[in-house]
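Every protein chain except one is present and positioned as in the full complex.
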Amino acid sequence: MNFASDNTAGVAPEIMAAMAQASDGFAMGYGNDAWTKRAEQRLAEVFKRDVAAFFVTTGTACNSLAIAHMTPPWGAVLCHENAHINTDECGAPEFFGDGCKLIGLPGDDGKISPAVLKATLEKPQWGAPHHVEPSVLSLSQATEAGTIYQVSEIRELADIAHAHGLTVHMDGARLGNALARMNAAPDAATWQAGVDVLSFGATKGGAMGAEAIVFFDKERGNDMGRRRKRGGHLLSKQRFVAAQFETFLADDLWLKLARHANAMADRLSDKLAASGMKPVWPVEANEVFALIPRAACDRLKAKGAAFYERMADGVPASAGVKADSVLVRLVTSFATSTAEVDEFVSIASA
Amino acid sequence: MNFASDNTAGVAPEIMAAMAQASDGFAMGYGNDAWTKRAEQRLAEVFKRDVAAFFVTTGTACNSLAIAHMTPPWGAVLCHENAHINTDECGAPEFFGDGCKLIGLPGDDGKISPAVLKATLEKPQWGAPHHVEPSVLSLSQATEAGTIYQVSEIRELADIAHAHGLTVHMDGARLGNALARMNAAPDAATWQAGVDVLSFGATKGGAMGAEAIVFFDKERGNDMGRRRKRGGHLLSKQRFVAAQFETFLADDLWLKLARHANAMADRLSDKLAASGMKPVWPVEANEVFALIPRAACDRLKAKGAAFYERMADGVPASAGVKADSVLVRLVTSFATSTAEVDEFVSIASA
Amino acid sequence: MNFASDNTAGVAPEIMAAMAQASDGFAMGYGNDAWTKRAEQRLAEVFKRDVAAFFVTTGTACNSLAIAHMTPPWGAVLCHENAHINTDECGAPEFFGDGCKLIGLPGDDGKISPAVLKATLEKPQWGAPHHVEPSVLSLSQATEAGTIYQVSEIRELADIAHAHGLTVHMDGARLGNALARMNAAPDAATWQAGVDVLSFGATKGGAMGAEAIVFFDKERGNDMGRRRKRGGHLLSKQRFVAAQFETFLADDLWLKLARHANAMADRLSDKLAASGMKPVWPVEANEVFALIPRAACDRLKAKGAAFYERMADGVPASAGVKADSVLVRLVTSFATSTAEVDEFVSIASA
Partner (left out) sequence: MNFASDNTAGVAPEIMAAMAQASDGFAMGYGNDAWTKRAEQRLAEVFKRDVAAFFVTTGTACNSLAIAHMTPPWGAVLCHENAHINTDECGAPEFFGDGCKLIGLPGDDGKISPAVLKATLEKPQWGAPHHVEPSVLSLSQATEAGTIYQVSEIRELADIAHAHGLTVHMDGARLGNALARMNAAPDAATWQAGVDVLSFGATKGGAMGAEAIVFFDKERGNDMGRRRKRGGHLLSKQRFVAAQFETFLADDLWLKLARHANAMADRLSDKLAASGMKPVWPVEANEVFALIPRAACDRLKAKGAAFYERMADGVPASAGVKADSVLVRLVTSFATSTAEVDEFVSIASA
């Protein structure tokens, strides 16, 4: 019963097999290999557009390199105050961005609202040399609250951002989960909705460590090769990163894996709700946030269940936080089984 | 016939098998897993000393993180002028070191001499706030010329460095090749000889992408966890990096693989010399630098041999560069076969 | 009628005279001069303690260099959300701090409360490598709201910070105004209250461009000479910066100038209040924030008065913001005259 994160799972068998196969024979290093070319081609097919893609091994690198490429050092990156880039990457975007500034915006359900974005960008302070310059809007899809932005919501936020001269970055560490949920086409939910650069994650979805920085306008990717190298993120045996992505995208594997994770989250959510432990935010991807009694929490841990507690200060009042309740985050993955889900709920509601 | 680099090989089968096996089941992310603990333990055994170790996926990250941790931004890193950190990492040490300065020292056979090091450190300029402060001596073992530092040489250089307040970093991307050649114990050739922090490479030796930053004084590694994370170099599924290292070190696999690569380099070197193409520098690890006729070079390429040409300006006069000769770098690996070596020489000397 | 800032004034005559006098003859550059030594000596006398002092020409440099010296790149600097370092320095602390993170805390009257500080530091998230590490508490004295921290308040905040391993920085761009108001001794209100490093401003107080980074524990200033140089903040003719500070501190000139500025702020505040334009925050230094009718604002501008409008979103509800009212910031200086104050109020209340 491991619900600590979707990255506690191993590697999807198809992907591991592809990596083993890629080990046969010699191949030129640093991305000058056939796997990289094929993976780039797959990305172009998935997004129905020629793109500039750069494969790396971590989500933090993927986000930070992408953001640093879109903002000057005196730029500001607007994101949700709970965004992964703002709270869980130990200042990596600021490091890669030569001290750029992240401005966290408040918002219900882990999402930025058009009204808040607009009000922020229309503050009279911007413009003078005393102030950083809003340069990038970063949207997490799915969000840190397990919710997702609908295509129309992305469109609206991107339009506001573009009208103020910002570019739009999407942290798609769980993009597959979001797309599978919405049944939206990858192109429609990204560049057609106004996303300029995407951090496309495969790791949480079933890869070993594979993320792609995807520039929808290829020119924007100029010099990213050097930025990646200088960040230490170009592997000599780069083919093994590309091989993961190639397989992840083949035959819609990524969406199949995401659908399973989502289904497990739904099952977990439904069963918890049925036992009186209703999720505090809509379950729209593969994460369930629920208030459970302290006793249930203790029982679960005693039985070896792995999951994280969270501070309940962002939970909506309507959720009814009680003195003895604990907010827990439960994440499902391609490897989660129905048995695990059922056992978890059974212990929780015992 | 791929002699372009030791990183054009795939992954040693033992290591690939270990990675596949590591994929079974769930494990906590970010290094909080059993593989990481075991790999750390192996390192302690290999070096006969408790160490602070941090696993990453690239040599550039390994070097840059280590160096940045040992020098203030106003520090200078002394290294050979042809050192990988100075010429092949696109300024990564300067980036991670917040603009620290690399000072390349000249030296025969790719090695820094005690005399040059001493003269550099005794220049009267150091000390004032106008000047950067020599902080780290970085030695490449093996060097970019395919040569190695004997233990006594490391000792002498480290003593000079320490006497001037510097710490000693070793870029051990090919440490296994050097140790196998010298038949030296890992502890004797590193911390006992004065090395303070080691970039211990497994990738070129047969791993997929695994390098370890090893601090021999554990306290020196304090906060490296944050520096690594903020550089995007902490994998969520970190167990797969550690599993590589665990297997690499088990049963002296790393030394066995290195010995094979070295033997292939010797065979290549001997056969080329027998055909009048004597290496220009001593072949002490798994790299052969030889002057071959332009016609031979063209023939080899036509037959599909992969290797790099180099500028001949550093070649000693005694090597006798001729108008039509080309300096080529030939690198062997755990995967190089005698057949490839023999075919290469056969074509070259046809 | 210039109330735009205290830096729109020129230079106090005593200070300008000292600079002119310092121009006689030759002096060694880069701070190796008699003025620098004397100014350092004066600082030691004022603070009744041996200190390490570094003179620079701007408040932004003074704050950023000090902060960068107290926090690792992965550190977090806690400050009021409206602190100058967070909103008006274009990301300078992040730049000098190699991407360190500023965390803005909310607080009434421009001040951080012990409760908020404590709650922030006790969040369970800190500690893991995913998160930046709270390293510095920065207090603005006086604050951006024109209020001041009492000595006991500094003490309480500093104790909390120290108990959590942070150091305490004070942005004293208007330290003279605060001390003059409280009639507190410089030592009592700084290091005796727990301040570790002070950005001591003279520019707003009457100098041309002179600020001092003051480390109360001298060892903390080690290597600051190099950091300053590398930031371009060591003047070759550094004596002219030191001469300003020497004169600023002589015969309590700084406190005399501050008392005048404070008195002008009081006069302005009293007269505005008498005309129904009560300040929205306590006037404790040399800044008055008042809600005035839009028509009065327009009249003042038409008559050539210089001042800035501010967003009213932070104004307490009790102040009674009306639809047509404008929040204005009025800053007095050593050069402000009673005539200007009276004329301003006369036009405002016409």
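Going in written order, the chains are labelled A, B and C, and every chain counts its residues from 1.
One rule holds in what follows: contacts are C-beta pairs under 8 Å (C-beta built on N, C-alpha and C of every residue); 3 or more make two chains touch, one makes a residue touch a chain.
What you are looking at is a predicted structure, and each value in this text was computed from that prediction instead of being measured.
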item: Chains still shown that are in contact with the chain withheld from the display; value: A, B, C
item: Residue, one of C:4, C:250, C:263 or C:319, that touches the chain absent here; value: C:4
item: Which residue of B:129, B:146, B:206 or B:225 touches the chain not shown here; value: B:129
item: Selected residue (touches chain absent from view) among B:94, B:171 or B:284; value: B:94
item: Option from B:10, B:29 or B:73 whose C-beta touches the chain left out; value: B:73
item: Chain B, residues in touch with the chain not shown (by the definition above); value: 73-74, 87-91, 94-102, 123-125, 129-132, 311
item: Residues in chain A touching the chain absent from view; value: 30, 72-74, 98-99, 129-130, 132-133, 223, 225-230, 234
item: For chain C, residues in touch with the removed chain; value: 2, 4-5, 7-11, 13, 16, 19-20, 22-29, 56-62, 64-65, 89-92, 95-96, 203-204, 208-209, 226, 229-237, 240, 306, 335
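Rule of thumb we're sticking to: only the chains that are shown with their structure count from here on.
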item: Chain closest to the middle, measuring from C-alpha centroids that were averaged per chain; value: A
item: Chain whose mean Cα position lies farthest from chain B; value: C
item: For chain A paired with chain B, centre-to-centre distance based on mean C-alpha positions, whole Å; value: 35
item: Distance from chain C to chain B - Cα centre to Cα centre, in angstrom; value: 50
item: Touching two or more other chains - residues of chain C; value: 73-74, 98-99, 129-130, 132
